[in-house]
Structure formats: structure tokens, C-alpha cells
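In what follows, a structure is listed as C-alpha cells, so that the remarks can point back to it.
Only one protein chain is missing; all other protein chains are in place.
What follows is subunit A.
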Amino acid sequence: MNKNLETLQNKPNNWKAARDLLREYREKQARNSYEIIKYGLPLINKKSQKLSKEELFEVMEQVFLAGLDVNIEESKTLLLKLQKQFPKSLRVTKLSGLLEEAMGNWKSAITIYKSILKNNPSDQIARKRLVCVSKAQGDVVLTIKNLNNYLSHFQGDTETWEELLEIYLTQQCYSKALYCCEELILAEPNNYQHHYKIANIYYTIGKRTDLIKARQYYAHSIKLLKEQNLKSYYGLYLTANKLKSLYSKNLDQSETQINEQLLQFAADKIKNVYLKLEDNDTKKTVLDFFEKNK
């Protein structure tokens, strides 16, 4: 457990521990909103003279953000203080946008962000927030439009490609999702998750060539992470099985052999994992499943 947190639980008035805890959270960008509010508010209200001015404002911002999750009234008062201190600050303007979002005033949030973008067209955060607003409203079409707009400016932003991927998946636009997923792989070729995801998409599309690609990507995901990657083994098994049952006529001899071996390989791996389990019911179900599908 965190050392600072421990001291705070014994002595809740220890301002030094509170300061250090908040510093640590800021550094890690941890979103422990409840604790930040609990220890940050007294720090601001009672011990503000102990902090340097710069740090006080950072703490205020941090507590403000936490307040959006936990206690919105506190956030409002904090924002007023910050606005009084920095009337023209861009950073505070963004915070006010966040507050509007948290209260569900989508329209005013959008006007705030758009006015920011008018003056600073290269502002990344404001653009991102616009996407978040449309997503929170549940407007899929607008979200996709905003994401594409964002990506046309920030093509290198991997997280956003991933976001777009997820949305396309919910809309079952698999070919578009495929494109996004390829972007992820091109950006981070050593992340097994991306390979697993793209294999899933190929499997879902499900033509013969797609299934072969799915099998290859599952295999690559396994190559990158051999243990603790049961889902990829399972995907490999299912894909090989599907290829065998649906397209066995179209495969030539060596391909059939490879497919058969992969099927066996994946099944063995999965069985091995489950054989180590102590839960007998699960073990039996899984083993039975493989018996049946032989």
C-alpha cells in the first residue's frame, strides 16, 4: 500500500503526506478522485499557505478534475477561484469546458471548445474534447465525423485510431475497422493485442482468404506472447476449425496439413492450461468440448 496514504489514514491532518500523495498522483496521472478530494480539499482550504503558489494552483486543478467525478459543487467554487486568478488563461478555459461537460450542458461545452479552436486551430485537447462530447451524447455519426476530423490533423495519434476502431466495431463496419486496426499494428508492431484484434476482425469477415489471415495473425500474437495468451490460442483453434469444416475442398494438400497441425497445436495448448485447473467442472466442460469437436 502507498506509504503516504498509510500515514494519512492514521493522521488525516498531516499536510506533508497529503501534498506528497497528490504530487505522486499527478505524476502518475492517477484518477483516484475520491482520495484526491478527501485529502486535497483540506490542503487547499486550510493549508494553502504551506504550498508554493505554483503548486497550489496545480493542486487546485487536480482537485477540480477529481471533483468532476465526485463532488461537482466543489469543482464549481474551485473554478471560480481559478478564473479570478487567471482570467484569460487557455488552460482554465478548458477546465470550464470540462465542467460544462460534467453537468451535461453539451451545447455550452461545444461553444467553449469551438471558441478555443477559433483562436488556436492547432489545439489538440480542444479537438479531443469535441469528440468526447459527441460520444457522451451518444451521437455515433457525429463522433465518427469528429474522430476523422481529428485524425486528419493528428494522423500519428494511435489512441484515436483505436477509438475509431472500437466505434466502427460497434457499427459492424468491419472493413473500416480493419483499416484502423492496421494503423495500430503499423504504429506498434510488437503489441500482441493489436494482432489479436485484427485477427478477430478477419475471423468475423470470414471469407477463406480472411480466415487464413486471421490464423496467421493469431499465430503472430502467440509468437509475441506465448503464455497468458489463451484468447489467441482459442482464436487459432476456432479459425483452423472453421477452415477445416467450410473450405477443406479449396485447400491443397500441404495447406490442409498445416491447418491440421495448427488445430492440434492450439487444442493441446488450451487443454494443457485447463488440465492444471483445480476446478473440476470447468475442466470437464472444456475437455468434453474438445472431445466432441474432434
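Assume a residue touches a chain if its C-beta (ideal position, glycine included) is under 8 Å from a C-beta of that chain, and two chains touch if they have at least 3 such contacts; residues count from 1.
Keep this in mind: contacts and distances are computed from a predicted model.
Selecting from "Cofilin", "Pre-rRNA-processing protein RIX1 N-terminal domain-containing protein", "Exosome complex component RRP41" or "ER membrane protein complex subunit 3", the unshown chain of this assembly corresponds to "ER membrane protein complex subunit 3" (UniProt protein name).
Among A:His153, A:Lys207 or A:Lys284, only A:His153 touches the chain that is left out of the view. Shown as candidates are A:Ala30, A:Val70, A:Val140 or A:Ile185; the residue that touches the absent chain is A:Ile185. With the whole complex as reference, residues 23, 26, 52, 54-55, 58, 120-122, 152-157, 178-179, 182-183, 185-187, 189, 195, 213, 215-217, 219-220, 222-223, 258, 261-262, 265 of subunit A touch the missing chain.
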